[in-house]
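Excluded from the complex is one protein chain; the other protein chains are retained at their positions.
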Amino acid sequence: MRYIGELRDGEMVSETYLCKTKQTLKTKAGKNYYSMLLQDKSGTLDAKIWELSSGIDHFEAMEYIRVDGQVVSFQGSLQLNVKRVRRSQEGEYDPADFVPTTAKNVEQMYSDLLKYIAKFQQPHLKRLAESFFADDKDFALRFKKHSAAKSVHHGFVGGLLEHTLGVVNLCDYYANNYPILNRDLLLCAAMFHDVGKMEELSTFPENDYTDDGQLLGHIYIGAEIIGARIRTIQGFPPQLAAQLKHCILAHHGELEYGSPKKPAIIEALALNFADNTDAKIQTMTELLNSGDEKATWLGLSRLFESNIRRTTF
Amino acid sequence: MRYIGELRDGEMVSETYLCKTKQTLKTKAGKNYYSMLLQDKSGTLDAKIWELSSGIDHFEAMEYIRVDGQVVSFQGSLQLNVKRVRRSQEGEYDPADFVPTTAKNVEQMYSDLLKYIAKFQQPHLKRLAESFFADDKDFALRFKKHSAAKSVHHGFVGGLLEHTLGVVNLCDYYANNYPILNRDLLLCAAMFHDVGKMEELSTFPENDYTDDGQLLGHIYIGAEIIGARIRTIQGFPPQLAAQLKHCILAHHGELEYGSPKKPAIIEALALNFADNTDAKIQTMTELLNSGDEKATWLGLSRLFESNIRRTTF
Amino acid sequence: MRYIGELRDGEMVSETYLCKTKQTLKTKAGKNYYSMLLQDKSGTLDAKIWELSSGIDHFEAMEYIRVDGQVVSFQGSLQLNVKRVRRSQEGEYDPADFVPTTAKNVEQMYSDLLKYIAKFQQPHLKRLAESFFADDKDFALRFKKHSAAKSVHHGFVGGLLEHTLGVVNLCDYYANNYPILNRDLLLCAAMFHDVGKMEELSTFPENDYTDDGQLLGHIYIGAEIIGARIRTIQGFPPQLAAQLKHCILAHHGELEYGSPKKPAIIEALALNFADNTDAKIQTMTELLNSGDEKATWLGLSRLFESNIRRTTF
Amino acid sequence: MRYIGELRDGEMVSETYLCKTKQTLKTKAGKNYYSMLLQDKSGTLDAKIWELSSGIDHFEAMEYIRVDGQVVSFQGSLQLNVKRVRRSQEGEYDPADFVPTTAKNVEQMYSDLLKYIAKFQQPHLKRLAESFFADDKDFALRFKKHSAAKSVHHGFVGGLLEHTLGVVNLCDYYANNYPILNRDLLLCAAMFHDVGKMEELSTFPENDYTDDGQLLGHIYIGAEIIGARIRTIQGFPPQLAAQLKHCILAHHGELEYGSPKKPAIIEALALNFADNTDAKIQTMTELLNSGDEKATWLGLSRLFESNIRRTTF
Amino acid sequence: MRYIGELRDGEMVSETYLCKTKQTLKTKAGKNYYSMLLQDKSGTLDAKIWELSSGIDHFEAMEYIRVDGQVVSFQGSLQLNVKRVRRSQEGEYDPADFVPTTAKNVEQMYSDLLKYIAKFQQPHLKRLAESFFADDKDFALRFKKHSAAKSVHHGFVGGLLEHTLGVVNLCDYYANNYPILNRDLLLCAAMFHDVGKMEELSTFPENDYTDDGQLLGHIYIGAEIIGARIRTIQGFPPQLAAQLKHCILAHHGELEYGSPKKPAIIEALALNFADNTDAKIQTMTELLNSGDEKATWLGLSRLFESNIRRTTF
Partner (left out) sequence: MRYIGELRDGEMVSETYLCKTKQTLKTKAGKNYYSMLLQDKSGTLDAKIWELSSGIDHFEAMEYIRVDGQVVSFQGSLQLNVKRVRRSQEGEYDPADFVPTTAKNVEQMYSDLLKYIAKFQQPHLKRLAESFFADDKDFALRFKKHSAAKSVHHGFVGGLLEHTLGVVNLCDYYANNYPILNRDLLLCAAMFHDVGKMEELSTFPENDYTDDGQLLGHIYIGAEIIGARIRTIQGFPPQLAAQLKHCILAHHGELEYGSPKKPAIIEALALNFADNTDAKIQTMTELLNSGDEKATWLGLSRLFESNIRRTTF
């Protein structure tokens, strides 16, 4: 397959892509044309169909389409001038090619998570974690495929798992080095801290905010999911439940970042650092990987409020 | 009964009060003495026992005690010099005398709330509201007695009901005047907006933050309570549930005030205004009522970031 | 008349509109063309004259022009390609058709205001209010026609009256429900709170900031207008004058919103809530009414710092 | 006279001071005593009357009293233990001794101001300035005696004049060095920028916020005073009036510092810098002069958000 | 020479300009064209080469090029349509014509600086200042030519000198009027306050941030330069060194403006005011000079958070 990330100015292309969006617009001369956003796992590409004539079959957004056309450079970005288009047929393409996916081994990462759970000593936390990750096969399937974001960081299949494991790993390191931390509470909170994203974001290839996601947010949703499951576990200590849910609620660290409570216990504080560290290092990594390879300075990043520089010497 | 609010400098007192707090301290000369905070429904009073000799029986904080002593003025505030003290016996006092209570008619207010519910047209919202206010007698009992705050505004028995009705009344007015508002959703959200305070604050006479209250906060708790009840109501539309919970989550209006989401629908916006209006006008009313009656300017209020003035002309 | 709000892609139009702005620009090919913003009471429309040839008479911005052309869709918005244009002649059009106007009955609203004044008990406030609303016919005429904003909320003929009455109504409701409020002071302050907008904004069809408006702002201007009139009313109590002017100065509630003082008296606080409630509910109403009717989510609103959603279930 | 600033620990004092405040308090033993704040031009002093017996005549706050007593040091500050007290009689003291006063020559400073006015070229600004400073003898008298603050900077008799001249001098320097500035507008605005303080603060010895001062503030009051006077000057250009008033309104530079408008013209910007420079340098000068002479570091200043240091090397 | 600032719509031009940037872009029709930014001392101009045919010789960004073409107006701005282009040869142009330059006399300004140094009384500060400004000829040469900014204020050859002298002059005025200030320390700090800009910005015609400039900033760089030189001056008092470096570090006045310390001594405070006054008045002057000459209001300035107005009456 010819991936979007490998296309070069001037090339002729004949390939299937996912049509993420489709608009009908008008040229200055008043002629209709289509403007589309094509996607595969390597990225996205603007595409235009200037001549709505023969060879342009009917298709809709979120369908897989086979396009013939030429890559051109427009205002510094590549664009595809499409000459022919039709819906692709099932079998003609592999859906896995059209969504960005973690570069890491999903099963290995999931297995790492399970190993952490196996070592939990607090029985109720172990029961809770197992009830999701070990016993709930549907949850496991969905957890492995979910992304951790619409864009920004870990916005790909397996992203939620990769980010969750990254945070759990950091928390494990903290627990080894700062003995005041309660390992089981901290690691359990880390495993579930972003579980609300499974309802906040729809699955790929859409990967967009859901209605519930926008109205309630993953912080509330996650705490509610855990709270509901806890009520099914006999003898779960109420104080432990409150502190676990507190860790989830407080994991953004500041009210203005959407946490309704600031960290009050040290595990909530540690989780906030682990989440922030993994998320921001990954965000800057993605930013550095996506920037012009030859540039030292990549321009102002609003998120980091700084002109970002590659480390070179 | 001689209420705290009516005591004057120099008077001799022999009365039962609730001992809210009790500390053992030392004078500069190294002698032990007791410092207490006494409370009845009219307010609180500092009290001291300088001589720990005969006549001073054993007692603990949160007990009702019978004190004999003299009211003195110290640094502008009244204080009770206690000469004799003993535990009061049940029957000797009426617990209702020792907690601040709404000046309004509780049953009338509750009946007003029920009338609003009776007029709901959306069946699921009606069912939800009835399931709490009409069908759940224990909830009704607790709701009528709860306060809406530890201090600040509506911090008295019946305060939660009084504030809730005040907000519902405002929302009813809004719904009459701004036809774009969905009355049932808005009024239902108003009724439940502070329901989480029933778990955030303990009951009187303690009326203090609970463990859950500090770790989770009434915004999260309230939304979770409503969410759990909704799951028991067959056919409750998921979108309606999300929007109702959103109204509760967003009712503080700003992330930095503890709402994990800003208002996204117009009913959430209206609820935020109604809550803020009723709360702040009540807060300033309590502030004006508690200040020196003869003073025009009452000094800087941190909450209002202004020197507060009585309206006079 | 064919209103702008009713035009559809592809239609031929021959109608008079107000030419709000006019620019001479150049195509990439270096040819001059005109770009205009046309306005009638239903909205505004981009228009272009690509061929500056015969049929294109001379005209200026802020003139009424008769245009012949075709509606096209360009990048998601409608645009008028004008083929012929000339100045419209008086009599050919009704100026009332070209400015957005309140949907409510102006005379009814004004009469409602006067009824409130008739019930004032404080003689000096009554005198002051009558001196403007009842006795000053020119003021009444101008007040009825003024808008309350350049854009945002109530930016139409009658908007100042509609918003003022909305705020007065809310304040009347507050005065009924919170007896600590001084009704006459609160309602009088509500009537005059935005009176400075009559000098801050020019009249329709221009409805733009004046020099004084930009340099001084309606908060200062309004207080100064009231202060000057008060000096002509014998025996007006100075303390009352100061508190009334304070309400006007403080009605934005926060220094960073342009109020030079924060509310110090409870009527100023109440006025701030009434103004904010009416303004923000109207703003969101206009936003919901102007958005795509079929969309549930209307996109990020900077003012509300939230993605705005229609209430649907 | 024995000034407060010269008193030392242990000294016996027999002198007249202004009694700024007077409170009746109780000792721990329940005995009444008086706590007073005494003032003369050199500063203020806490005073106590522990024995309310013979020798203690009746007196009230804001009266001049003759006290006999001993200076003691209490918790690092000096305090006067008063043994005898009586009201002082007129003639026994000079009121000028009891209010802090500028160290500069008032008539010289006022004459400097008048010289600036004499050089104004714009006739309306000259007329306006003369109408206050040259023609209005009562205004001149009051202006010379007023302070520029309750505390902070220039809080003494002549302080308003001293600060005003300091700002005018800076503006004159600016006008010489930045030719884009309109000298007459800038200097006229500088002269009047704090004129509202004459109504915001009462005169000495009280020197406290007035009702109008707290409700309206000197920024609004000053602009209104100038606006009212301008209306009596025939032919005063409206645009000039608006820009002059704008300079007064905007002289605090930021909305959150109480200016309802940010500087829009360059003279308003320059006035803001001149006011801020003179005020802050004077504030730090007063802070350095009042601190412990032997200390290099004077402790954290909230205003400057820094630990303040004497310059020494 | 035909300066960019004097070009008018429609004119034919044949002139040498500095090609500041050069991009190869594509038209909608897919044809390559060049987009350039041309610069001379009077300003910058967009230029396009639509036809990459004969007459278009090779050239690179930051080269001097001879262009033939026509000035056109595009979307309100002028643009040059280039028909022919070639590299200019040395001798054909004067590099001084292509960089914006102070309108003031550089040698006179530098001489003014030296006169201030000659009057220093503190020997170590005098030695330090002489070691740069008097003894270090290379430094003097570079200091005279440097700009004080990439854009904003004093972004031209001689700008650093002009701004430095402006700040020194203001400080000299302060020292005359506020005797508490230590003149030598203040003026010395003023001279060096922006010396770090010599390494933060590259020289003209590039005048852009250097690697060190972006990573370290002129505040740190400047203090380090002075610190290193001080270590070479025997007997320089360490406290004086610390206070001088403190003035440089604190001259932005607030942490959020990049100063790692807030002013702790009064000279640091005064320097902050002088720097801010000169910079902001110059910024607004440049803004007023660059705006449309016929417009009274120049539109919203983000820096000043205000719609900027010319002073007119």
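By written order: A, B, C, D and E. Residues from 1 in each chain.
In this section, contacts are C-beta pairs under 8 Å (C-beta built on N, C-alpha and C of every residue); 3 or more make two chains touch, one makes a residue touch a chain.
Model, not experiment: these values are computed from the prediction.
Engineer: Based on the whole assembly, the unshown chain contacts which displayed chains?
Structural biologist: Taking every chain of the complex into account, the missing one touches A, B, D, E.
Engineer: Have a look at E:G43, E:G155 or E:G227 and name the one touching the chain we're not showing.
Structural biologist: Considering the complete complex, E:G227 is the one touching the chain left out.
Engineer: Please identify which residue in A:R87, A:R229 or A:K262 touches the non-displayed chain.
Structural biologist: Here the residue in touch with the unshown chain is A:K262.
Engineer: Please give every residue of chain B in contact with the chain that is not shown.
Structural biologist: 23, 25-26, 28, 30, 211, 214-215
Engineer: Identify the residues of chain A touching the omitted chain, counting contacts across the whole complex.
Structural biologist: Residue positions of chain A that touch the missing chain: 166, 169-170, 173-174, 177-178, 180-182, 185, 237, 239-240, 243, 261-267, 269-270, 273, 276-277, 280-282, 284-285, 288, 304-313.
Engineer: Give me the chain E residues in contact with the hidden chain, please.
Structural biologist: 211-212, 214-217, 219-220, 223-224, 227-228, 238-239, 242-243, 245-246, 249, 255-261, 264-265
Here is the rule we go by: only the chains that are shown with their structure count from here on.
Engineer: Would you mind checking which chain's C-alpha centre is most distant from the centre of chain D?
Structural biologist: Relative to chain D, the chain with the farthest C-alpha centre is A.
Engineer: Please state whether A-B or B-C has more C-beta contact pairs across its interface.
Structural biologist: So, comparing the two chain pairs, more contacts are at B-C.
Engineer: What pair in B-C, B-D or A-E shares over half of its contact pairs, by residue number, with D-E?
Structural biologist: It is B-C that reproduces the contact pattern of D-E.
Engineer: List the centre-to-centre spacing of chain C and chain D in whole Å, with centres computed as mean CA coordinates.
Structural biologist: For chain C versus chain D, the centre distance works out to 43 Å.
Engineer: Can you work out the whole-Å distance between the CA centroids of chain A and chain D?
Structural biologist: Each chain reduced to its C-alpha mean, chain A and chain D end up 61 Å apart.
Engineer: Tell me, which residues of chain E touch at least two other chains?
Structural biologist: 307, 309
Engineer: Of all possible chain pairs, which ones touch?
Structural biologist: Listed by label, chains in contact pair as A-B, A-C, A-E, B-C, B-D, C-D, C-E, D-E.
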